[in-house]
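Below is one structure; the comments refer to it alone.
Only one protein chain is missing from this complex, and each of the others stays in its spot.
For reference, chains read A and B in written order, and residue numbers begin at 1 within each chain.
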Amino acid sequence: MLRVEQTADSCVKCNICNTVCPVSAVTDLFPGPKYEGPQGQRFRAGLDGDASPDYSLDYCSGCGLCTQACPEGVMVAEINQVAREKLVRSRGGLRLRDKLVCRPTLMARLARPVAPLANLALANPAVRWLLEKVMGVHRKAPMPRFSVMTFRSWARSHRPPTDPARTVAYFHGCATQEYEPEVGAALVRVLERSGVRVTYPKQYCCGLPLISNGDFDAARRFATRQMASLEGAARDPGVIVANSTSCGMTLKAKYRELLGMEDERTANVSRAVYDICEYLADLADEGALDTSFRPLSAKAIYHPQCQLMAHGAGMPALDLLALVPELKVELSVVGCCGMAGTYGTKVEKYDIAMDVGDGLWEQARTTRPDFIVCDSETCRWFIAKATGLPVYHPVQVLDRAYRA
Amino acid sequence: MADLETQVVVVGGGATGTAVLRDLALRGIDAVLVERADLGTGTSGRWHGLLHSGGRYVVKDPVSATECIEENMALRRIAPHCIEDTGGLFVLLPENDQSYGDAFVEACAKTGVPCEELTPAQARKREPQLAPNLSRVFAVPDGTLDGWKLMGGFVADATVRGARVLLRQPVVGFERDGDQIRAVRVRDMVAGGERLIGCQWVLNAAGAWAGQIATLAGGKLRMAPGKGAMVVMVGRYVRGVVNDCRMPGDGDIIVPVHEVAILGTTDVETDDPDDISVDPRDVDFMIDSAAKMVPAIATGRVLRAFSGSRPLFKPEDAGGDSRDITRAFFVLDHSERDGPGNLLSIVGGKLTTCRQMAERTVDTLVRRMSLDTPCTTGEAPIPGAEHGLHRLADPLATVERQREYGELVCECELVTRARIEAAVDEGTTELDDLRRQLRLGFGPCQAAFCGWRAAAIVEDRRPGATEPLANLERFLEERWRGQQVTTWGDGAVQALLNHAIYRGIFDLQPERESAGAKQVADAMPERRDELRVTEAAAEGES
Partner (left out) sequence: MRTDVIVVGAGPAGLAAAAALAEAGRQVRVIARGNGFTHWSPGAVDVLARAGGEPVDRPLDGISRLPERHPYRLLGDEVLRRAIDGFQRFVAAAGLAYEGSLDQSRRQVTALGTLRPTCLVPAPAARPLAGRVAVVGFAGFRDFSPTLCARGLRDAGHQTSVHTVELPTWKHERNFTAIDLARAIDDAGFRGRLADGLGRATRDAEVAVVPAVLGLATRHEAWADLERRTGTALIEAALVPPSIPGVRLYAVWLARLRELGVRVQLGFPVTGVEVADGAVTAVVSEGASRPIVTRCKEVVLATGGVAGRGIEARRDGSLVETVAGLPVRGFPERVDYLADRFLDDHPLGAAGVVVDAGLRPLDTAGEPALRGLRCVGGLLADHDPTAEGSREGVALATATRAAERLAAVPV
């Protein structure tokens, strides 16, 4: 039994988790984290571990707000994820749609040779209609655009600083690599501004989509290769920064909690992982961050991604954004935008996801910010689609403020 | 002048009494069962839930072992829905007598208990929570049995054929005519007054109290009840039963019963089967013993503890202490024991063998009645059997299939409003009785959230039948009784939250006195519960 499953013992049935679940708030199909997690768990522990009757479990988005709110330390969302894996296994594995959306690197590799065409196709309503019917990907779900140039090819042609005060390794993740190299470029520039050199260890998809969808075996294969790849960087330079709070959370905690990887190498790598804003905020605390930001006269909403909260380091981006003169930042009113990784792309869940984020869409309508800031990529795409506003990673704002 | 007439009065509404009632009904013999409280409130409501394969007794008590495996198979035929086919393991720990392993295998063969040796690695694949250092492991067909469901099924099968059941009507006397009992006198604890039941035969199935009943009837019978304590863990830990492979002793079994694990047990001779106190040291002992087999139990959350008295009978020529008394059963014909001439007592045995106990008892009676109607209880399924074997996830599957999430009253045990309403409509109004029938309040919150919901449903369906808050208080106090010795850690947080709900939010003050409350409170037999640390325990004997 994984440690997360053991935490079900601590549940006192108080319903606090039910007050924060954004999915059960908007749909009858999901009975809530208490039912699904520690309560249902007691009925899954028997002989028939392979036969899971949980239809409703599929609607858990994995946002983790329940785990955060629980006063007893029950890891509700993680218990659900473990149960989902058993459910998937009992049904013979993932369906094709889920297999594909879980492998962004694979999809990118297939599409890159024809990136402009692929992007065009995915923007075509007829193609999207077909995709929905055949694959179950909602026609309105935001699809990122394949970048012609990958991040690593940008990095290869980027000249590093010659006399750095310190060095960090960079876990860029699939999204930066395939879809948003500009985020990675901004991160590198921001770090270099404070005398930090960036290295790019060989890395793989963090495997979170596979974990969230319930294919732990495949995720474990990625994770094992990953740890082997990153163990050097964990030793030297000893800090691995990640800009995706989802990837960061996965590397920090999910291999251990969900895949049961409790070896020393995994522990060493996990300890070395920092969210980029966490790292920059620590630099600022030490007085080592270049704070010569030019004024950015703008109004923004900061949406702390649900999985950012799972880092346990608060909202360091807020501290950083506060250093930019004239920038007014308002905190998002919702705990989860609804996208929850790949959840919001699915035809049966898209409407739920849109309902979950409704408070934020409303806030954007009334506040009328110039842009929205969010640490996680799939959330950025979803929020951009829903609000029509530009959405940036915090380092992009800092980068802009340095150069304004 | 009798209020009721019947052929046979069965005394005792436990597993044995209800099995006897069913057997009589199936053989067309008219009978009335009288029970002082609710079905299954004696030993049958205070046991570990094991459907014995017999493995436990193969070496020490082979007769009992064979009885067990035979009945294990019979119950699977007639009441599969009351059984979870969990399987069981006997694990030989390195610190125990290693020669017991071979003795065990040999004795299984001799007594007919199927036994298969597994490698420790295979065992751990099946039971990931097992301790890492096991010498040998043996698999046997242990299962777990839901006693209340079984008793309910026996009674349903009997009453549909005309048998009658009188609950909350303790026997207060017998009317004799010379050597023969003519009638049984019971007191109605709910409605008040007494009732006389005219009969030709009395079958004493009062278990640990059989001696008291026989004495009341003028017969000779001395029981040697063996009190045993059990600890209930919030989680289940194991898929199947895990036994310590050694001579049967204390703290050697972990039984997964529905969603919990019951750790057992102790055995102390007592002359007071109403003593249901639990010594906190026994609690610690059982946790530590079980942890030798499943280490995670040492730091797991404990739900509650309880104790019950085994209905042990020491035949006149036997010696030894409580652990040594045979678990075999005995049908005692009092006509061979200085009377009364029409009293039979059925004593000893295991809950697993209740059907067989009933068969032998009714066979004896039938012979005395000069009839030769055969027993069919071993083949005829009881109502509900069509469901097949129970699986742990069944309640979850039902709720999921019907999308009844919003209908759950007891969320921990997935009990819906409809099921509670049905039970109330059929006459059950005591919350504690609903608990036995439906598992209301068995979960981690121990009725904190469902207790008052159920009290409301009782009031809605049967206005005025109870005083709802007194009903609720009785239920909460009953739930509390098992928690006092087991509350620390997570359990302490739960206890204080529950207290904050009922004292803090609802301002329920202790001792709500009302006529109805007092009456029903009197209707429950007085159970002695003080935490006494006995001299014997203090000296290290246990």
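Everything below uses one rule, namely that a residue touches a chain if its C-beta (ideal position, glycine included) is under 8 Å from a C-beta of that chain, and two chains touch if they have at least 3 such contacts.
Since the structure is predicted, the reported quantities are computational estimates derived from the model, not experimental observations.
Across the whole complex, the hidden chain's contacts among the shown chains comprise A, B. Of the options A:19, A:90 or A:367, the residue whose C-beta touches the omitted chain is A:19. The missing chain lies against subunit A, touching residues 14-16, 18-20, 24-28, 31-32, 67-73, 249, 251-253, 256, 270-271, 273, 281-282, 285, 309-316, 318, 331. Taking the whole complex into account, subunit B touches the unshown chain at residues 280, 284, 403, 405-406, 409, 417, 448-449, 452-453, 455-457, 459-460, 463, 468-469, 473, 476-477, 479-480, 483-485, 487-489, 492-493, 495-511, 529-531.
Throughout what follows, only the chains that are shown with their structure count from here on.
Only residues 84-87, 128-129, 234-237, 239-240, 256, 259, 296, 300-301, 391-393, 395-397, 400-401, 403, 405-406, 408, 411-412, 414, 443-445, 448-449, 490, 493-494, 497 of subunit B touch subunit A when the two sit together in their complex. Every residue of subunit A that touches subunit B in the complex is listed here, in rising order: 1, 6, 8-14, 31-32, 34-35, 39-40, 42-49, 51-56, 72.
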